[in-house]
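A protein chain is absent from this complex, but the other protein chains hold their places.
Moving on, here comes chain A:
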Amino acid sequence: MAEISEAPDSDSSKLFGSDSKAPQRPDSEPEFDPKLMRKTKPGLKRLFLTFSVLFSFLLGFPFLWKSVEIYRSPLPFREIDSLSTQLRSDTLLFPLHFHALFVGFDSDPDRLRWSILSEITKLTSQNPKCSDNYTLSVTVDLGSRCLRGRTSSPHSSSYQCGSVTGGDFVQNDDVAVDERLASVFGGKNNEYSMAVVKGVSERAVVGKYRHAWMVVGDGSDVEMAVVKVAEVLIKVFINGGREEGLIRNEFMPVGADGKIVLSFNLLNADPHDWVYDWDFEKIDDTLLTPMIEALGPVANISVESQVLYHTPKASFSYWNQKLESYVFSTKDLPFFVNSNEWHLDTSIAAGGRSKILQFAVYVPSAKECPLLLQLPNGEISKTNGFISPMWGGVIVWNPQGCLRDSEFKPSAKNIIPIQDLENMFEVFIGQFRQLFGFKSLNVYTGASGDWNLLPSERGFTEWELDVLSRQHTCFNLHSCATTLGSLSRLVQSLPRMIIKDEIGKQVKLSLEAAKLALSNASSGVYESSAASSSQARSLAEDAFFHPSIMSVSYYSFEHCFAVYSPFFLPVSMHVVLAALRELRRYKQEKAKYLAWKAKANTAT
């Protein structure tokens, strides 16, 4: 409207302007061009309105960002890395103290110590993962006085001079000698003692506790004794009777949660011939419970048993006339377990990450009775049993008088006689030891002679338990460190995956248990370090195998974008555009006003 009304004014001014004066226009008012000027100051209300909407959006943006943030429990990545580097760089050192006692020898203890140490260094192999920090002290007992060698260990030996004499070893009762020496030496946690005595009959025995003794003849020299002493200290007390230092992984049948389930099965191959039952609870209380208690620090063991019927074996046997029995050979052993018919893995007590070890007693049918195992060298096995590492063991038990089966009623339940059951369970304990990497024989055949290993009622002697504790601590700590390292790598490679609080807690607890295990190990308390290391490993496995860490179920960035952009993109576009437009308009109006003001000022 303004433009049209202006035109006639300007026209009229042009019409009348040239010869007469300007019609009723005051001279003091300057030219007013509404397109370029305005008389009043532009208001701020519109600007304020649009900018308030824009600012409210900007103000709400941090809250929105926080609400779509992925919850990730903060994992202690630095501590995980430091645990791994600590385990790798300074290898786990177990402190051990050896004490060698020479009775009836006239030698210098320091020279003996030096020669034993040189023999030991010849035998120790380099073990990258875990090694042992041993100290050695030598005492020579001359009856009237004792010569003690220089020791590098801070604690002194508690050996009373004259407590061990040659007369103690005269009788051939190893058990009594063992008890006597136990009362002398004490047998504290990481001290191993060795007694070398001059006597009549040669004998070399390793006791049930933490000592061994050797009776040498009068004519033998000290050097031979020294070699044997070094061998028993390294090969038996440290390595547990194995050649290599570290137990291989297939001889560590402990589950990831530190539990083992022993499943005992009595398999009746053909119930039409005979049916056997056993009195398991009695044997469990007397033979198995002490062993399970002894292995408490290493693994949490529970026991189950069942009796199965119609369980034939899968391999074949042939009749041997000379032995008057059916014979199967070691070549058939891999095919003996008939997994189609032997439904052994029916345990309901075992959790998902426990290890189940199956021990099966196979009672053959009348068509294959008696069934004997023939070894490759032609001998018949004394135990009729075999193991498969990480699976368990099988024993074949032939019922008595199976050739004269007229005495047995087929449908009646026969109980396995208690003596046979005890023999069977002794073989089972031997197999259990084999599954842990020890031998079931009671003899250690070393390079310099044989040693008699005394058996213990608990299935494992004290020094064997120490070996197990050390090896399992080493293995568990390394496994825990690698698991936590894998977890941290995985978590860092998926930055948009939700990490629950539970995982963070488990990782923290695992690291604490690992630290405790390390400190216990370096101070020599093996049992608690084995228990803490097993706990550390199980917590690390729980964290790594937490069911929420699934790569299919995390929010990718595309998902977030696709959900929020259909609303926010158009709205933000409009809001921003409106704000910009208002700003531009305000600036234009302000410029117009300033132009009018300038003109008004110049006019006056």
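Points worth noting:
Everything below uses one rule, namely that a contact is a pair of C-beta atoms (placed from the backbone, for glycine too) under 8 Å apart; a residue touches a chain by one contact, two chains touch by 3 or more; residues count from 1.
Rule of thumb we're sticking to: contacts and distances are computed from a predicted model.
The protein name that UniProt records for the chain not on display, among "GPI-anchor transamidase", "2-epi-5-epi-valiolone synthase", "Pyridoxal phosphate (PLP)-dependent transferase superfamily protein" or "Protein transport protein SEC23", is "GPI-anchor transamidase".
When the whole complex is considered, the residue among A:181, A:214, A:549 or A:579 that touches the unshown chain is A:549.
Interface note for the absent chain: among A:149, A:297, A:385 or A:399, the touching residue is A:385.
Touching the missing chain, out of A:69, A:218, A:243 or A:281, is residue A:281. Among the residues A:434, A:510 or A:538, only A:434 touches the chain that is left out of the figure. Not every partner is drawn; the one left out touches chain A at residues 77, 81, 84-85, 88, 128-129, 175, 248-250, 279, 281-282, 285-286, 314, 330, 333-337, 339-340, 344-345, 347, 350-352, 373, 375, 381-383, 385-391, 393, 395, 418, 422-423, 426-427, 429-431, 433-434, 439-442, 454-457, 459, 482-483, 485-486, 489-490, 492, 544-547, 549-553.
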